[in-house]
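One chain of protein is taken out of this complex; the other chains stay put.
Think of it as A, B and C in the order they're written, each chain with its own count starting at 1.
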Amino acid sequence: MAIRATTTLDEIAAEAHAFLEPRVARLSSDERFGEGPDDLVGTGLQRGQSELDEVEAARVWQRQLFDAGLAWVDGPKEYGGRGLSGAHRSVVQRVLSEYEVPNTACFMVGHDIVGPTILEHGTPAQKAAYLPGIWRGDIICCQLFSEPDAGSDLASLRTRAEPTDQGWVLNGQKVWSSFAHFAQIGELLARSGDPADRHRGITAFLVDMDAPGVDVRPLRQITGSEHFNEVFLDDVAIADDRILGEVNGGWQIALTTLSSERSLMGDEHSGLVRDPVRRLFDLAEATGAAADPAVQEVLAEAWEREHIVRQTARRAMSGDLGDASGSVIKLLMTDDLEFYIAAATRLLGTRMVVDTGSWGTYSWNQLVLGAPAHRIAGGSDEIQKNIIAERILGLPRDPRPSIPDQPSAPNTTRRTTSDAHR
Amino acid sequence: MAIRATTTLDEIAAEAHAFLEPRVARLSSDERFGEGPDDLVGTGLQRGQSELDEVEAARVWQRQLFDAGLAWVDGPKEYGGRGLSGAHRSVVQRVLSEYEVPNTACFMVGHDIVGPTILEHGTPAQKAAYLPGIWRGDIICCQLFSEPDAGSDLASLRTRAEPTDQGWVLNGQKVWSSFAHFAQIGELLARSGDPADRHRGITAFLVDMDAPGVDVRPLRQITGSEHFNEVFLDDVAIADDRILGEVNGGWQIALTTLSSERSLMGDEHSGLVRDPVRRLFDLAEATGAAADPAVQEVLAEAWEREHIVRQTARRAMSGDLGDASGSVIKLLMTDDLEFYIAAATRLLGTRMVVDTGSWGTYSWNQLVLGAPAHRIAGGSDEIQKNIIAERILGLPRDPRPSIPDQPSAPNTTRRTTSDAHR
Amino acid sequence: MAERLGLQAVRVPEELGGTGLGLEEQLLVHEEMGRALYGGPFVPVVGQVVPALLGLADDEPVRAMVRQISAGKLIVVPAFARWYDRNASLPVLRDGDNLSGVVPTVLEGLDVDAWLVPALDGDEPVIALVLAGDQHSMVTPLPSADLTRRFADVEFSGASATVLARGARALEAMEALETGAVLALSAESVGIAAEALAMTIDYVKVREQFGQVIGSFQSIKHQVSELFVLLESARSALAGAVDAVDQATAMRTASLAVARRRCGSTGFRIANEAIHLHGGIGFTWEHRIHLYYRRAKTNEVLLDERGTQARVLAASVSELYAHGNGIGRVP
Partner (left out) sequence: MAERLGLQAVRVPEELGGTGLGLEEQLLVHEEMGRALYGGPFVPVVGQVVPALLGLADDEPVRAMVRQISAGKLIVVPAFARWYDRNASLPVLRDGDNLSGVVPTVLEGLDVDAWLVPALDGDEPVIALVLAGDQHSMVTPLPSADLTRRFADVEFSGASATVLARGARALEAMEALETGAVLALSAESVGIAAEALAMTIDYVKVREQFGQVIGSFQSIKHQVSELFVLLESARSALAGAVDAVDQATAMRTASLAVARRRCGSTGFRIANEAIHLHGGIGFTWEHRIHLYYRRAKTNEVLLDERGTQARVLAASVSELYAHGNGIGRVP
């Protein structure tokens, strides 16, 4: 495809539509209550062939997008990007959201977290080696940050990186790693210096997930799903050219990654759960509860909350909230989630906890079980409040025995990953 | 009156009724909505003759109670008490609450805070000199603890006590002192040692409020009332026998006083505001809002909150909550107050903030303006939570540059006094 | 467990083979059951059926049944939905011994010897006993979020029934079934909350981050303090309900409604915060805290189905305040 030097937003939108129209169906704008699946959270959380099939479908789809120049709209051309602006990227994302495209959640860590970090800190060779593959769908990424004893306090991590003649050898354990069980590479933080140096003795590596000594084991959540992994590293050899940034300079890399992660959290409401407020209104209508003034007040607040998050995201896109946006939106959203659960409880009663087979009722229990992870993932509520207080409002740091550069948040993406924060 | 060695609860109740019946009217058990004064908080908050008249009436009344043996029911006989149990005292209080007795709030600090401290820590001479007068209504007490820069952190107080040939001389400034403008004595904390010693360099004194150099000035609150005082001490001479406890042992005295104060806070709900939940129900009925299901839910929660505080106070009386009772009840009550304000706002709308002259409407604004003080007085919400976390649940103390024996709370009683906590 | 300890006989008078303890002691047992997440039919048997049968114990067959229950030889649970859902319909009795109707979401309604079934015979309320094993009684187990307790729909289609009480006596028994469930589940939720909070306090005292136990961070301390206050408020709500069980209807209903609301919501809130304060480990399957969270949510909805208790409470209090007798109107 010939790409002109300047492409307008309308042109990129038309181009995306032209690409999508012959390939996939448009989403019906008016999903009917009571029809189709009644899940409230994303699917694909069980291991097995169906998950692998979904990943494979995602890869096939991503390759087509990439070849059409619609995968990495705002990426530099030398690494496979289209070289356009962030506004162009948003337009393409909006157009994509109007079609029934395959679920590409497995690329989220690569596209939104690890990719941007490599772009900012990688060597030219690293960028060339990884970025096209990440965007073409060949390379799925995971984060290897959190450890059982290093959650919120990431700088206390203990996975060791020891220098050898050929490079380095890694030993340790990581947790809460999404997609690690089919990822090709992992962005890993390891202690290369003295533990007493805390964040100054950490190095970031790009680890091949199929290297000898890497052992990925599923971690079962209270939802029953096995979304996360534990990753054990047993004498994993790794070459010098897999170091991201400087030796003992990994904390800087981590800050970039964590910041990308926070931005991702504040990106859009819709990914968290499927249109919960609309579902609440529908449910109230369907049960007859909508006629109850007290229920109307609950519904009103639910819509208000969703509306405010949307408006906040819109303001954040135009830069109104500066560095606070990720933390602000995350705190609003986790609180909203608790509210939606309470609202659904009010509408459903026992059908919230007992499966009577009635459409769109017991599925709300997915949200009850899934909600606690959202308050921890990507930096707990407490960490977000500290970030706002210290970095945005300029209040003093907590008195601490030893003070890290930041109250760190763990490796995670919103609906996908999480962390052992405490 | 001949007092037998044993008096049953029924007998003391009958005795109280017999005393009250000929002297004062019984309260109507069914106060009519729309009749009488519509105040929601205690009266007598404006300076002037009417306040002095009220104090004088309280003294006359208290003397009669004392002479009848009904003033200090559970106090030791040698200091003017009746020598009965706390249960007897509760019975008398309950009976008193059924009659239209004069407002004796001016004795609260003496009876519930300073008196118990003198009883526990005073010399026999001090007990004999003060306790009968405190209970007979001759001596009104105030607390002189908080300072402009020592609120929650009481141990940082700076009022100086310097030894002289004849005793001590006091210099400094106190704030948030209720009743100081007509009190006879004040329980004062002053620094007798090195400021660096913090709580170990403090001595407690019983100061004559008419001593030369004591200057009491009213402090106007946001309610417009002048309930509190600033008290300036300018070379106030005081004798050794006015020291309560040991020199430099004042912190122990303060702990007793503060603990009495906290218990007082958790004593009864009714003193805070006049039957606010009943008033909410009446208001909803009178405005027709009671038919609205959403309003019914608000009313339900209001009653639930009041009921729970009452039940908690009942459990506290039988010791169920141990040392936590004061803090628990205070936290519940301050939160309840905010809820009642929100409920009244919902029922009244603009009549909450604009005086249309309609009975029982604009008076709710007294609560709006009075509420903030309750979250600070007698130890702020934050201090109460620290007390629970550290003393009841055994969590570690906050990391602090220098650690006082307790996160101190200030000199205050619930509806009467308060403190500069921050 | 309960059988071995004889706990099912806690309230049964000694002459009927029980230990004859009081309501408060019984509720302490329910609280402990909550702490331990005991999963058997303790609430329906001991909390509901025994008090209901004791009200009918002037009848010798009923006394015999109570003796068997006390001895752990008989499991009878209520097939009754109205205690949690005020609008639930009752099964219908025909020809004096023939029962039909569906009772949804019966707590531990499976593997029982018999059901105690409030029903209607024409307009008259009755309490019927239906022995299990009859082909005219169908039990459908229901998947549930609560992994330590079972639910089932129970459908009677012409099941053979014995009437134990009629009319006012039947209504009293129904009330006993409802009050019993409310008090037992409220106590259980208090136990769940107490255990979840205790686990949390233990955890924050040892879990270290940033070189100190996280329980030394003021934010954590204050959160835990707030949960403690909430737990005490639930205990007070329960104490108030116990105090009011023998009082006049309005006060009794209001106090029970407060217990339903406060104990149920507190159990869920504290279990939820407990998971949060456990950090990542809290939402792993192998940590037992999620079992508390699941049970707490279930109790919350059983105690206050669709938030209906608020209006029950408001109506009772209006009665207490003698509204309806007229009051001056605010213009």
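Brief remarks follow.
By our rule, a contact is a pair of C-beta atoms (placed from the backbone, for glycine too) under 8 Å apart; a residue touches a chain by one contact, two chains touch by 3 or more.
Here the structure is a predicted model, which means the values were calculated and not measured.
One of A:Asp282, A:Asp323, A:Glu338 or A:Asp355 touches the chain omitted from the figure, and that residue is A:Asp282. Across the entire complex, the residue among B:Thr7, B:Thr104 or B:Ser152 in touch with the chain not shown is B:Ser152.
Between the chain not shown and the residues C:Thr162, C:Gln218 or C:Thr308, the one that touches is C:Gln218. Interface note: of A:His17, A:Arg94 or A:His307, the residue touching the hidden chain in the full complex is A:His307. Mapped onto chain A, contacts with the missing chain fall at residues 30, 32-35, 278, 281-283, 285-288, 290, 293, 296-297, 299-301, 303-304, 307-312, 314-315, 320-321, 324, 328, 331-332, 358-361, 382, 384-386, 388-390, 392-399.
Annotation for chain C: contacts to the undisplayed chain at residues 217-219, 222. Mapped onto chain B, contacts with the missing chain fall at residues 146, 148-153, 156, 175-176, 219-222, 224, 289, 294, 338, 345-350, 352-356, 362, 365, 368-369, 371-373, 375-376, 380-382, 385, 398, 400-402, 404, 407, 410, 418-422.
To be clear about the criterion, only the chains that are shown with their structure count from here on.
Averaging C-alpha coordinates per chain places the centre of chain A 54 Å away from that of chain B.
The centroid of the Cα atoms in chain A and the matching centroid in chain C are 41 Å apart.
The set of chain B residues touching two or more other chains comprises 293, 296-297, 399. Multi-chain contact residues of chain C (touching two or more other chains) are listed as 204, 212, 220, 307, 310.
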